[in-house]
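Omission of a single protein chain aside, the complex is shown with its protein chains in their original locations.
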Amino acid sequence: MLRDITIGQYYPVDSVIHRLDPRTKIIGTIVYIIALFLVKNLLGFGIAIIALAALISLSKVPFRYIVRGLKTIVIILLFTVLLNMFLTKGDPLIHFWIFTITRQGIYTAGFMGLRLILLIIGSSLMTLTTTPIQLTDGIESLLRPLKKIKVPAHDIAMMMSIALRFIPILLEETDKIMKAQMARGADFESGNLLQRAKSMVPILVPLFISAFRRADELATAMEARCYRGDVGRTRMKELHYGRRDAVAYLILLLFVGGLYASRYLPAVSQLLHMIL
Amino acid sequence: MDMVRSEGLMHEYAVRGDDGEVTQRIRALDHVDLSVQAGEFIAVLGHNGSGKSTFAKHVNALLFPDGGTLWVDGMDTKEEDRVWEIRQKAGMVFQNPDNQIIASVVEEDVAFGPENLGVEPTKIRTDVEDSLRAVNMLDYRSHSPNKLSGGQKQRVAIAGVLAMKPKCIVLDEPTAMLDPSGRQEVMRTIQRLNKEDNITILHITHYMEEAVQADRVVVMDHGKVVLNGTPREVFSQVETIKEIGLDVPQMTELAYRLRQEGLEVPADILTVEEMVDALCRLK
């Protein structure tokens, strides 16, 4: 189950998408997510789905691998969909007990579900094609203008990259501690919610202690290698926009334009009717 | 020339009681006088709590003297504005391979030191390549450290130090968490750096087999240097070493036992081959 988390994991193949500047991918993803929430009709979703499908095939990441990441959010997804379905007011279709399902409810729920799925796939595509380091470099570079208003861009980026480095190590450690406590007769599977929560203590305490010990040792190791924040620091790999990125931004612009047009498409056709 | 020299070096830890008051002061280093020549390979032995790791941290200016003085390549570690220079000259490798690798890609991690020093990007690239080649890990430059073995991770950590162009490398029990083949990889690597690139090595360990490979062995106990000499001189003191609670190489112990039996084998035998020769000569 822990292995199913694809967000934050990098999928190492060589593709056009992998070679894009991380800043392009971050901005692209943000724009895509915002666009998803502005889309209101089927045509718009159609464009968004086709765009994402095209990107996935360009990225050479197997579709199956990306979808695996959805498994972990199935519950949130279902919850959102059901909530939207039952709580949207409008023309009732089905009515039972205290629940009413409306036509609008089905639409909103369907769109919301689709939005979430596209959002997750879209953002995991970014992390799958961008190494954690590139990602943090990109974020650092994009946040740099905010330094003037005291946003610690470098520190945020460094914290992220260390977190990404240690997530797999701590997952492995969790597995080991669980096994060790099971060998001492611990039971994580039976009992009510409270008992189960209590049974997590023998895992969480050692995990926290270990995380703090690692943090402490890592800080010493970083100091030993002359780390002192971003003062006078250079980078081996500096970010450079290439022609590839210019093309990507152009496509992004076209995509946004297309979506924008799709909102007015019914109006456009009406206008045409009127003129004829 | 002395790469590292300490005179009366002292270090104290405060032990605090439940209410935060200092109840006791433990002397981790107690008047340590020690000098390490440039290009020497020194092994520091001692059991846990003997002060050997504390000494290592002083050499890297991660700790500062509570008394006495420590010079690294002529620089006094008390001079605050030279801390970064000292840390660059005397790089440090730690025990746990996972907790000293910062980046998620091997070459990015090796670049971390030179980046902190503000080296030009193109120069960092060649330094990183050279360092990875020196530890025989160039093929793994774009790998994730998580997929490497313990010995490989430690070699990456050594490359990370090498990329900073140090004169001296302090290794604080770098082999304690490795299996025998990982231990060999690390030992071979530091041997080569010492012999070929003339880098001064301060290797802290409690494996006697490793100490035997050094030019000089320093044994610490209770914050003091108790033995200091060539591996032969030090290990032939079988009784002193056993009293401290350390091991001697199995062959040295055998030589000691045979001498007790009245056999005239040399007391300073270290290896199996030497023992074979000594016994054949007696027969």
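For clarity, chains are labelled A and B in written order, and residue numbers in each chain start from 1.
Operating definition for what follows: a residue touches a chain if its C-beta (ideal position, glycine included) is under 8 Å from a C-beta of that chain, and two chains touch if they have at least 3 such contacts.
Keep this in mind: contacts and distances are computed from a predicted model.
When the listed names "Glutamyl-tRNA(Gln) amidotransferase subunit A", "Electron transfer flavoprotein alpha subunit", "Energy-coupling factor transporter ATP-binding protein EcfA2" or "Pyridoxal 5'-phosphate synthase lyase subunit PdxS" are checked against UniProt, the chain not shown comes out as "Energy-coupling factor transporter ATP-binding protein EcfA2". Contact with the undisplayed chain is limited, among A:D155, A:E172, A:D187 or A:D216, to A:D187.
When the missing chain is restored to the complex, the residue among A:L38, A:V201, A:A246 or A:A261 that touches it is A:V201. Touch with the chain that is not drawn comes from one residue among A:L36, A:A157 or A:I177, which is A:I177.
As for the chain not pictured, it touches chain A at residues 173, 176-177, 179-187, 201-202, 205-206, 209-210.
Contact residues of chain B toward the unshown chain are 47-49, 95, 149-150, 176-177, 179-182, 206, 245-247, 249-251, 253-254, 257-258, 261, 263, 272-273, 275-276, 279-280, 282-283.
Keep this in mind: only the chains that are shown with their structure count from here on.
Residues of chain A that touch chain B in their complex: 10, 131-133, 161-162, 164-165, 168-169, 213-214, 217-218, 220-228, 232-238. Those residues of chain B lying in contact with chain A across their complex are 60, 62, 84, 87-88, 91-92, 94, 96, 98-105, 107-108, 111-121, 124-125, 128, 145-146, 160-161, 164.
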